[in-house]
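Note that this complex is displayed minus one protein chain, with the remaining chains in position.
All chains are identified by letter, namely A and B, in their written order; residue positions are counted from 1 within each chain.
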Amino acid sequence: MEIFLVALLNGLVYGLLLFMVSSGLTLIFGMMGVLNFAHASFYMLGAYLGFATTRYVGFFPGVLLATAGVACVGYVCEQHLLRKVRSHGHVQELLLTFGLFFAIDELVKLFFGPYSVAYSIPESLRFAAFTIGGTEYPFFRVLIGITAITMFALIFVLLTFTRIGMIVRAAVQYPAMVSALGYNVKRVFSGLFAIGAALAGLAGAIGGAFYSTSPNMAGELGAIVFVVVVVGGLGSLGGALAASLIIGVLVSAAVYVDSGLGDLAFSLGLISRKATDGLLAIPLSATAGIIPYVLMLVVLLVRPSGIAGEERS
Amino acid sequence: MTATPTPSDVLVLRSVAKHFGQIRVLENIDLTIARGERHALIGPNGAGKSTLFNLISGRFPLSAGSISLNTREIGGLPPHLLNRAGLGRSFQITHIFNRMSVRDNILLSVMSRHGKRWSFLRRGSAWRTIDEETDGLLEGSNLAHYAERDAGTLPYSDQRALEICMTVATGADVVLLDEPTAGMSREETALTINFIRKLTEGRTLVMVEHDMDVVFGLADRVSVVANGSILATGTPQEIANDARVRKAYLGDAAQ
Partner (left out) sequence: MRAFGISSSVILAILLAAAPLTGDMSMMNVLIKVFIAAIFALGFNLLWGQAGLLSFGHAAYFGVGTFAAIYLMDAIDRGLPFPTPLVPLAGAAAGFLFGLVAGWFATIRSGVYFAMITVALAELTAALAVKWESLFGGEAGVRSIRSPWGPFKFQSTTDVYYLILIWTVLVIVFLLWLQRSPWGLIVRGIREREERVRFIGFNSHAVKTLVFAISAAIAGLAGALLALSNEAANMVLFQSTGSAFVVLNTVIGGANVFGGPIVGAALTTVFSYYVADATHYWMLYLGLLFIALVLYAPSGLVGLVEERAEAVRRGEKKWMSAAEAMLIAGLATLLAGAVLAIELTGAVLAPEYKAQILSNAGQWPAVKVFGLAWPPLSPISIFTVVALFGIGIGLVRASSRDSGWAIFRPKRLVLKAGTKS
């Protein structure tokens, strides 16, 4: 039972982290029609900047610096690079962000080397937040969850209750009109892009300390973030949240399941004992990595527009 | 009041409704269109004409009700199957292959009509027929002199003509035209009316129109769509004299 709870909590935390990254991506797409291939690169940059700064200024200041740094990078990329081809169509912008993803990967290797770096949780934060049954639950995981939830609460409040939030929501629906009213819509979009990047960067700054920090991060997380967005429905925050949590919980839960798919089917009376050898004997825990992709394929079969996607014409 | 459908009715809509989430764009639409009829859908902006049009042509799924073509239920069919069932449509914004030659545009439609959908070789007498038919259509649409030019470089009204030609070339016997004369001058409109009449001879025509000249010049019957439902159906003359219709278009100030 406690394993189940621990797995569930782990899954929720990972899912919230996923959501921090994918919320920016799905929002930016929903608003600007830009699929930012380099969005996971912001996550990676956050981790690396966190690694670089926390060594000197302490953990929390370092995380803040890293987040601000990634926000700047995002803002500059959008203003001086992406915006140049926006009017030329989504595909060109997609290719450009792909080039950015590739170049950032190489730049990271240039500055930090091609192997993973020793970015880890500071000693002061390695304690248990609470215990479940006999298991201690690490504080840092809880911190990740709290950070994610706080960020969303902040953004929700900003969007719903402030004037700037109202302008943003309007600009998303009718950019031309808002522009005609005298607001600098381009700057609104740049700001949104920077915030999306900052969210990803923050996720990286704390996530990278916990999970791992290496030049492969962007590629690995990027694919899962795409799955979240496809499953959740492009442009839908609610869908992205649901998808992130589902994927997080499924992947976490699978890690604990040492019996294979074959054993499961056998216990359900679907196949004979002999048939459980071979491919079906691979423990579910080993297949945890491919669960997000299988989920995506299932969703595509059953409900192509995603959990909260729009009706297809 | 709508009459009960008869076997000569090619398109029958029964209790058709369309909702986009909470917004009920169309409600309780009953419409029957006879074979060979030329039917116009008119109405004030935002009334739902285009939505209705998109429902019939398979671009949007139905929220309720049924649409049948030749007594066959077609609600929910994908566009390519609708076309093979005999329905063809043009779009409000010209949907042609801009960077392909005018001839290739028509060729694709003719290929589809002859079932050449997985053809990797240009072999056999069928292709001669296809080529002749394509050239014939080019001539008949007055586009032969444009044959090798990129379709996107044609003057606007010729592009519209091309699209109508493509729609008809697929062999569709129910032709749906979405504002075929939008953006045209008086002369171009008159020419287009004749063109449509010629090309849709023997076929059923349903069109969305704003231009009353076109409605009077082409339509046998007219349906007025207002506030998400069909206000009235009748001959152009009957509709022109209908007080409810005038009110819908001009508001209370009309009377």
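Here is the rule we go by: a contact is a pair of C-beta atoms (placed from the backbone, for glycine too) under 8 Å apart; a residue touches a chain by one contact, two chains touch by 3 or more.
In this text the structure is predicted, and so the values were computed from the model without any measurement.
When the missing chain is restored to the complex, the residue among B:Arg24, B:Arg72, B:Arg122 or B:His145 that touches it is B:Arg122. When you scan B:Arg24, B:Arg72 or B:Arg99 for touch with the missing chain, the hit is B:Arg99.
Touch with the chain that is not drawn comes from one residue among A:Leu94, A:Ile155 or A:Ala170, which is A:Leu94.
Chain B meets the missing chain through residues 57, 78-80, 83-84, 88-89, 91, 95-101, 104, 107-109, 111-113, 116-122, 148, 150, 166-167, 169-170.
Mapped onto chain A, the interface with the missing chain covers residues 29, 35, 37, 81, 84-85, 88-92, 94-96, 98-100, 102-103, 105-107, 109-113, 219-220, 222-224, 226-227, 229-230, 234, 282, 286-287, 289-290, 292-294, 296-297, 300-301, 304.
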